[in-house]
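All remarks here apply to the structure that follows.
Missing here is one protein chain; the remaining ones are kept as they sit in the complex.
Chain lettering (A, B, C, D and E) follows the sequence in which the chains are written, and residue indices restart at 1 in each chain.
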């Protein structure tokens, strides 16, 4: 059975992320969406909120689970005997840092394989960083995030 | 009448910016230089100083005005019924983030059009970030900024 | 009156080109689509066919005309007293060569201004080169070209 | 059963290609190395030679087969009901054209999924084009190609 | 006598840096490894520790010395009458910012010449930033740093 890990901050999960998850779920027997918990970075959504929003967004997919981890991705992979990483590549912005991290991670844990999927062109402009910026000023992100995320943002605006 | 907005931090305005403004002023009936006020970022020059330095630098151009705004560019554009954005592209560093922002902005406000002008090759090495770094250590930026900015920096050095 | 030239081979015109023309027609008083005739390069469509296909594709736009030229773009611009060039930038592939050509052209004819529009993200994967390759093997390009081009290709396939 | 196609010219197969095949063979149940036969391009090795060299190079892998096709990749994929494509990405040079082709191919055949693997950093400088150039001048490519290819080149040099 | 300066933060020195120093020492009569002291940035190693680790790592090279400076590189160069800068270029990530800084530095001090060496491909994935991240979580960086740095990190882990 092939299990693949899709790591990220998911603060919040976007339609671009969801597209990668759906396609990964067709390629592998099981996909684990793994939230990297970075305690030294300020986040908009708590880990619990992020887990809940991802779970609601992937509820139509049988072979997708949600986990979270702290520290180095390779340590988490090794501890759980996971060996396949899925990463989404957007048009260009991600390529450089992805390649560097992939090389570094292979050096730290040689058994892993990193599989890259090109982000759907319709979502390639979406970044969580820009979304957080838009949220901050009350802009409308409905086209960029799954419905469950959008609802939560609306609540925040009201809140 | 075609009105174009040239948004930026302008902390401070550089010769590269001024070149874009002069060329934009030939292409469109009116160019509005719009200072993005980001209260959560430390700036070297106050908004008032930036306005003054830009006004002095564009005083030879009849169809250029200076404004400022807070929040999202698209909200500011929509509120003022502006539809054309001018952006300068330097040799390469800007391209990626510009493309992503342009796509995002078009999604948020579909009526806008973003017009890119390639920065004059003689100014393509200039970035406000590097200029602020040089100012911090008392370096000479005379060739990189308009005279009115240079005078203000000299005052700061003395001050 | 601001007249802008949109130069290219247009062998054939694509939906990406058409999108740039439509947006350019909103920015400027007149847009001239100018076919570069390169007699030393084999083309799929004759200059006459290309003119006809462009004319049919832009028939809904009042301020767009079609011309063609041989030799250097700057000579053609200078001879006709044109001063604005429109170029479409796709996600990334075009950027480098566009910048080099723009700098060269400004050196040869300092009065010109080159205005870049980012290609609509939905069309950013389209290149005439790939379309010609697909046509060669009888593939379906209906989503990539305007209707009048598609009809001509179907005729070619039958022919 | 997940079957993945690894398409290319393989003129000749390099150690970089072989590395991708070995890693692909761990990710999927079956990998088909598919030689694109381009009759309008001059090749160094005939299709038969290329098939033989690949077969010898992958003889240690149970789940790898060799095929060849003419025309469009998507037509070949559709005709054989294949849905997964593997592509190797070298440090940078490939990224742009790969992204464009991937988007185009998805448009022509929406069921396909393209999986990218980063080329092993030790092989990332290897390109078949440069190898053909070196072969032309009798240079030593032993470190860049599998043993069976190297033997064939030595024969050519003698021949 | 040609003296070249190799400036950087070296927090800590990596095998990639060491490779550049060794190659620079073959090209020039003397190489000065110059630590940029940035008091406004938090560092993992103190300036003294960094000096010591570099000195131990270059002890086999007769013509290499270690210095440090504060402020602008060009001021330091000018004050010491140094004119050649060595910079390592990794696969891609560095290119943009290097080019911009090089142009800026030449503007500030026209006598300097910047010599770029491509980082050894085996070390091109190494960045001090990622190494600091790995150290933070107790990962193993033995393959990425010289022995004297590795020993110090082990001490830190114990400490």
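Everything below uses one rule, namely that contacts are C-beta pairs under 8 Å (C-beta built on N, C-alpha and C of every residue); 3 or more make two chains touch, one makes a residue touch a chain.
Values in this document were obtained by computation on a predicted structure and should not be read as measured data.
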Among the chains presented, those that the missing one touches: B, C, D, E
Touch with the omitted chain, as defined above, among C:35, C:74 or C:115: C:74
Interface with the undisplayed chain - residues on chain B: 91-92, 121-122, 124-125
Footprint left on chain D by the chain that the document does not show: 91-93, 124-127, 130, 133-134, 137, 139-140, 143-144
In chain C, positions touching the absent partner: 71-72, 74-75, 96-97, 99-101, 103-104, 107-108
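In this section, only the chains that are shown with their structure count from here on.
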Interface with more contacting C-beta pairs, comparing A-C to A-D: A-D
Residue-number overlap at the chain B/chain C interface, same or different (half cut): same
Approximate Å spacing (C-alpha centroids) for the pair chain A, chain D: 31
Chain centre separation (chain D, chain E; CA means) in Å: 39
Inter-chain centre distance, chain A versus chain B - centres from mean C-alpha coordinates, in Å: 34
Shared-contact residues (touching 2 or more other chains) in chain D: 91-92, 96, 99, 103, 121
Overall pattern in which the protein chains touch one another (line/ring/star/complete/other): other
Those chain pairs that satisfy the touch definition: A-B, A-C, A-D, A-E, B-C, B-E, C-D, D-E
